[in-house]
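For this depiction, one protein chain was excluded, whereas all remaining protein chains were kept in their positions.
Chain nomenclature is as follows: A, B and C, assigned in order of appearance, with residue numbering initiated at 1 for each chain independently.
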Amino acid sequence: MASAAITQDEKTNYLNADYGIKSWLLTTDHKRIALLYLISITMFFFLGGFFAMLIRLELLTPAGDLVTSDTYNKLFTMHGIVMVFLFLIPAVPTVLGNFLVPMMIGAKDLAFPKLNLASWYVYMLGGGWVLYAIITGGVDTGWTFYTPYSTTFSNTNVVAAAVGIFIAGFSSIFTGINFIVTIHRMRAPGLTWRRLPLFIWSNYATSVIMVLGTPVLAITLLLVAAERLFHLGIFNAQLGGDPLLFQHLFWFYSHPAVYIMILPGMGVISEVVTCFSRKRVFGYDFVALASICIAVLGFLVWAHHMFVAGISVYAAMVFSLLTFFVAIPSAVKVFNWIATMYQGSISFETPMLYAFGFIGLFTMGGMTGLFLGSLGIDVHVHDTYFVVAHFHYVMVGGMVMAYMCGLHFWWPKITGKMYPEGWAKLSALLTFVGFNLTFFPQFILGYMGMPRRYHAYPPEFQVLNVLSTAGASVLAVGYVLPMIYFVWSLRYGQDAGPNPWRAAGLEWMTSSPPPTSNFETTPVVTWEAYNYDEIDKQQEVPVAS
Amino acid sequence: MWSNLPLFPARASTLAGHVDALYFLLVAVTAFFTILIAALILIFAIRFRKQKHPVAKQIHGSNALELTWTIIPLGISMIFFVWGAAIYFTETRPPKDSMEVYVVAKQWMWKFEHTEGQREIDELHVPEGRDVRLIMTSQDVIHSFFVPAFRVKADVLPGRYTSTWFHATKPGRYHLFCSQYCGTAHSSMVGWVVVMTPGAYQQWASTGTDGSLASTGEKYFQQYGCSTCHRSDSQGRGPNLVGIFGKPVLLDDGRTVVADESYIRESILNPEAKVVSGFKPIMPTFQGQIDEEGLVALVAYIKGLGNGMANPPMPVNNPEKAPYPVPPKPEASQATPSAK
Amino acid sequence: MPASHTAEHASHDLRHHFADMEQQKETATLGMWLFLVTEVMFFGGMFCAYLLYRLDYYTAWVAGSERMNIYLGTTNTAVLICSSLTMVLAVHFAKLGNRKATAIFLILTIVLGLGFLGIKAVEYHEHWVNHEVPGPNFHFEAPKPGASLQYSPKNVEIFFSLYFAMTGLHAIHMIIGVGLLTWLLVRNARGDFSPYYNSPVEMTGLYWHFVDVVWIYLFPLLYLIRHK
Partner (left out) sequence: MSEHAQPTVKSFFGIWLALLVLTAITTAASFLELGPFNAIVALFIATCKASLVVLFFMEARHLPKITKVVIITALFFLGILLTLTMTDFMTRLLGR
């Protein structure tokens, strides 16, 4: 990170407070750790994206002619593992969360700074291990590692990948513990729970899921590795083991994991929609409560991934009913965002465009979730491209859109520089168009019955697959563009000043980039959350300094 | 270009109609909400843009509105739940008198065994207008029997029978996919389900088999010495199996279990697990001696016992003829377990 | 110790971002309990597998549990309970600032921990000799046809797989615990702890008691399954 040429007086901030590799690799400053995460997460995002492009290229033709079927199986497995465990789960909590949670609650740093640095090292160790698994031959079990294929029939680096994810899981646990303790014990005076920004609420709910869910994935992958290495026959069908036991334990974590991915994104959207509508959020208590409800209900629904796997009819009905309950809080959030815009004073900077995109695409993603939650349809569309389209709508259309929105919204605070507005709007548009072109045809393919993870498919599915690959290339451009102009803005970006958006929130009340200890004096909060009317009034009457 | 762009799967089973109806309702509701949300965003963005509406009116929220958009979506989703559950309930309960086909899934091929004795690979011929029940098991990993045209899918698990059923309505050739990832050639573990008019099916079915599945099962029953203990005339050392299928069986530890295919299969492979009350657990295990096809044949035979050999063995007219219709791919080991 | 010394001594251990010592200890305790929550869910996954297979293959569970050496198991439970006692006394004296007593009880806890691991090693060796370790070496004779307890040896292999998974992971947690205690011993010798700053001792105490609680559940579930 070359230190930006700061035109104002050489004010010390967390970027230029200290120089040298040691000052970065041994830092306990939550802001520097957030930047370390930003770099490593972007690296893994483009690695996963590279795999995605190869998959889309292979699917241009019905016959499997670009890569062999083994390579294709490794491609979609690696795309899944890298994207889910090394990008989607950590992204918003560790990059935006690490940077902003202490600042938004007026604290100097997280409760356990050393644990925070440990979480980055554990993440890199886990990621490195997965990279080792990729380089030395890859894994071909799918990111879901279903037994008995993963334990007895696959002869690829399943153990290496499982250990890599096991280690990276600790990064989630450490971040989760850090956030919960910080939010509980280190809020600024006057900052009651109902004055907290909704970004804090959603990161709190996410941390609860991380702490409660990740260990179950850890033990499940450990047992798979133990079965491969030491013949511990817990999932072994030949010994009378039940393959569905693995699926229960795996999805017990992996469904709440999708809420780990989306909840922080929702928090970003709550911040951005209120800021660019200059209005308090509509129904603050309900949006905050919705985050907690999603976190709790998220743990009750996992077996909707197993409706056709052979579970009993009665269990399927129980989980289908609970799945419809978990959909309601998400709907409440969407309606509240729309109601927030009513009677607002809306401006259309890039973060707001991304927020519009998020609300639209997340609604589509959430509604198609109802298709999969309803038993009758899930039997037909399970493990087809309908499912692929559904979770990409929620993950890429929802979470990545919100991640981009958050990056653009807080980039001035992180670097003190403004990103180029024109290019940013173009990349937002490109992402939206490219995304829809890529994944909407997959709904149609899915209902027609094209199965997931197919290296070759019947010819009648080709036209829609070609459309999807075309969309993927537009989407790729939409993601590369921000990479370029963000780095460009470090050198040539306009100076942002402490609060370019005139946004509410403690993080905007300190300089950009903020000093190492965030605030000269610990702020005292006497106002409600999102008090944009007071902020706009202050702006009109120039404060007699 | 448009000639080869079908946008909707064929509808060839009674189930398909119901699933499609629920699907269209859900598509309509999704379209409604998505358009509603997009329109509201557009309208508010235009009407309340900064230039036209510089001062925002602060509204804290309204509990009434919150309640409405919690209760209404809950109500709507209950419709989807109930309707979906109804379809699922019928889909997982095969009718009693359905025609049975045994399916053995193996890494990267489907083997079908009709009770009349025909054996097929990657191709299943079924008559139109009859309920067909599939009793499936896997020899290695988890596969999944998926026929998009019938809207039917069920995973095939190793070590256990899973079953599904369909009632084909339109003759034709329909895709069969394996939809649970099962390894290298997962994408070529595909096949065809050929629905034929009843007459054509009878004609096809009579093209010679080497005895019905039940008769093959009977051969095994003799060959492995089951008949020495399980006597059909008097009370031997093992329970009399005539007419036992489908009836509840009292076990020695007090539990009662319905003698379905899974119970018979488990009792062959793991006899001590569920010993019938009043009998000593002296049956040796046959694990590793009988393969899946043998098990399927024995289960079919035992099911046939007692109800007058519901599937009488077909007369063997030309034994030297190839037992299968010519399979599309030559399977390496063509060894059919014919004990003749 | 002069009051000024303790006050100044305490301040140097106070992390820069905490208002006072009390807030730092409560924060550390909350963090530790959250970590113990992850441990509960970690072992919870295996208890879920145990519960499922016990319902499915109860007779195999009885057969496997009969091969456990109850006397060693009971002694091990007693050893762990004693180590919990010495641990809580170590924490108690650390809070009073009595470095010598803290050192004694830390050493006692380490010795008891190593004793537990020793007994565990003896049991594992016993299982290895009897061919009860899952894998190629596993051999469990099928029930004699007339015997009242009927089970399939393959299901018993699942029992032993779960036994080694659960007790193995528990043993690993014990080894980590002993390592932490040794590190505490070193810091205590260096005089790092005082009535104002002793949260590392307390946190290690919480961890140690948690590992004891896991064993309190493992012992009856694995060792004490009797035929109806």
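By our rule, a contact is a pair of C-beta atoms (placed from the backbone, for glycine too) under 8 Å apart; a residue touches a chain by one contact, two chains touch by 3 or more.
Bear in mind the structure is a predicted one, so any value in this text is a computation, not a measurement.
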Q. Of the residues A:A63, A:L229 or A:A315, which one touches the chain left out of the display?
A. A:A315
Q: State which residues belonging to chain A touch the missing partner chain.
A: 184, 208, 212, 216, 242, 244, 248, 252, 299-300, 302-303, 311-315, 318-319
Q.
For review purposes, identify every residue of chain C that touches the missing chain, sorted by number.
A. 22, 25-26, 29-30, 33-34, 36-37, 40-41, 44-45, 47-48, 51-52, 55-56, 70, 74, 77-78, 81-82, 84-85, 87-89, 92, 95, 205-206, 209-210, 212-213, 216-217, 219-221, 223-226, 228
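Here is the rule we use: only the chains that are shown with their structure count from here on.
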Q: Return the distance between the CA-based centres of chain B and chain C, expressed in whole Å.
A: 46
Q: Check each residue of chain A and list the ones that touch at least two other chains.
A: 238, 240
(Q) Residues touching two or more other chains, restricted to chain C: which are they? (A) 57, 152, 154
Q) Which residues, counting only chain B, touch chain A once they are in their complex? A) 1, 4-9, 18-19, 22-23, 26, 29-30, 33-34, 37-38, 40-41, 44-45, 48-50, 53-62, 65-66, 69-70, 73-74, 77-78, 80-81, 83-89, 91-92, 107, 140-142, 144, 146, 148-149, 151-155, 157-160, 162, 175, 177-188, 190, 270
Q. Residues of chain A touching chain C in their complex?
A. 107-109, 111-113, 115, 173, 176-178, 180-181, 184-186, 211-216, 218-220, 222-223, 226-227, 230-234, 236, 238-242, 245, 248-249, 252
**Q.** Residues on chain C engaged by chain B in the complex (per definition of touch)
**A.** 57, 59, 142-143, 145-146, 150-152, 154
